[in-house]
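What you see is the complex with one protein chain gone and the rest in place.
Every chain is named by a letter (A and B) in the order it is written, and numbering of its residues begins at 1.
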Amino acid sequence: MLNVEHINVGYKDLQVLWDVSFQVNRGELVALIGPNGAGKTTTLKAIMGLRRPWSGTIYFEGQNLCKVPAHKTAELGIAMVPEGGRVFTGLTVLENLELGAFAPHARKHMAQTLEEMYQLFPRLEERKFQRAGTLSGGERQMLAIARALMSRPKLLMLDEPSFGLAPLLVDRIFAKIKEINQAGMTILLVEQNVRAALELAHRSYVIQNGRIVGMGTSEELLSFEFVRSAYLG
Amino acid sequence: MNRRDIAFVVSALIIAAALAVVPSITVKESVINLLVLVYIYVMMASSWNIIGGIAGQVNLGHAAFFGLGSLVSRILWTKGWPLSVSMILGALVPVAFALIIGAPSFKLRGVYFAIGTLAMAQILFITTRNLFPMISSLPTEALATYSLAPRYYVALGMTLLTVLVVFWLSRSRWGLGMVAVREEANAAESLGVSALQHKLLALCLSAFFAGLAGGVFAYYSAGYYLFFPFFPTWTFDAVMATYIGGTGTVIGPIIGAVFYVLVKEILALRFVELHPFIFGTLFILVVLFLPGGMIQIWSRLRRLFRRAAPAPSEEKAMSESDMVHDRPAVE
Partner (left out) sequence: MVETLVQNIVFGLLLGALYGLAAVGLSLVFGVTKFLNVAHGELLMLGGYASFWLFNLYHVDPFVSLPLAALALVVVGIVLYSLLFSRTVKMDEEQKVQTTMLIGFGVSLILQNLAQRLWTADDRSITTAYSRMSWTLFDIRFPIVRVVSMVVALLLVIALQQFLQRSYFGKAIRATVEDWEEATIIGIDTHRVYLVAFVIGAAFAGVAGALVSVGYSIVPSMGLEWTLVCLVVMTLGGLGSIIGTFVGGLILGVAQALTAFAVGGAYRQVVGLLLFLVVLAVRPQGLFGVKEG
């Protein structure tokens, strides 16, 4: 479904990604794991169109994403949940969700998708008229995920959903993610939390210093030094 | 001072000497008047360049200095004070003004400084227009004996002084400090370069020479509304001329001012008042696409021709005296 091939990405003079390639197939939950600063967020931004690769290609269902303006990526069916539970704090929960369905194909089904989100995250329905800025960290993360799902995506990308959350909440968030995947959503998960990522993912890629250094299933990856020390450490 | 610096000063002196001969070889008043206008604009643009180009603080209240300078000079001189004293005081009053408003003004960052100075100049303009609504005319005997030649020489001399001081500034430690403050104020502070001191110095020098230009204007004009030099157009003309010529360089404002006046006058002969469109457009083009102005075009052309064989020493000399700054004002 998603084919990233040999992309090199950088900001001005600074190169961040070197020859990065990976794939995500329909229905999979693929994880991109690596330490801080490895280039995980940049990868997601490149897919989303917020950063143009210097070279290489990104194909999504046969379409070359590099030719698509950033705001059109949502229309193609890719949704991204940025790091840190970013929501529009000045708007209410409901307004955030409604905006999530901005893309034309999602707007038609807004009411229905909204119901689905309330089923998935009942807490959000309780708080629907509250300003998003007043939510707790965990609730914001849920809102961010729900908002992304409002666009009825084919591919959901999450950037470190567990970041900054208490362990209990981390488990809950990951349980939700698993639930979403089991319902049929293709997911690309970027994570520092190696344990959680490996437990969830069908396949994972390891990225370090802007390069893919390994890939495979969870068992296969345990042989990796980085993975092992992060898993056991 | 290296060789290129000496070359510059010598060239300036030679050009000034050549220009000094003009009144002797022509009696055409139109030529002399045109040149005086050029000199005043060169002074205005060069003085603005000190604060706006070299120090990088876009000051939109420049006309206030010009206005104050002309007001003081004119009033003193028409009351019988000696011309030199009138003009010096005329140049110093704007400096005092700059010192008073300088420190509080520089607390304003970037754009707020620009709008703030514009507001201040507007206040001065409106106040002067109300306090001095009259035309200042020379007394009849003075009018009868009005002679262009001394005005020409004063204007030329003051312009030469301005250019040489700006040149000296660009090569001095103070000037380099101003550039450092312009480029990276925080880094400069940590290296012991006081941003405020350098900005104040730039503003005061700018005020002095704009005030001096005001004095020249006061001496040169037979009759004019005393509030006329406070018009914001004097600021905008200087700003545009500097940008089009090339901010931060020594020759840029000169080229811009000469270009500006010549085009304005030539167009006035043929098509009335087309020059605002031309300069407005050129200005926008420079701001958007060519931040280094005409100087940038010139140095790019030079680099194209010299690409064949630039000797290492020549490269360095080129960059040293060519520009006081390398980085374009807008990225």
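Convention: a contact is a pair of C-beta atoms (placed from the backbone, for glycine too) under 8 Å apart; a residue touches a chain by one contact, two chains touch by 3 or more.
Being a predicted model, the structure only gives us computed values, none of them experimental.
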| item | value |
| --- | --- |
| Which of A:5, A:95 or A:125 contacts the chain that the document leaves out | A:95 |
| Chain not shown: contacting residue from A:24, A:58 or A:80 | A:80 |
| Options B:11, B:26, B:84 or B:127, residue touching the unrepresented chain | B:127 |
| Chain A residues that touch the omitted chain in the full complex | 48-50, 69-75, 79-80, 82, 86-91, 95, 98-100, 102-103, 133, 147, 151 |
| Absent-chain interface as seen on chain B, which is shown | 58, 104, 107-112, 114-116, 118-120, 122-123, 126-127, 129-130, 232, 236, 239-240, 243, 273, 276-277, 279-281, 283-284, 287-288, 330-331 |
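To be clear about the criterion, only the chains that are shown with their structure count from here on.
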| item | value |
| --- | --- |
| Centre-to-centre distance between chain B and chain A (centres being mean Cα positions), rounded to whole Å | 56 |
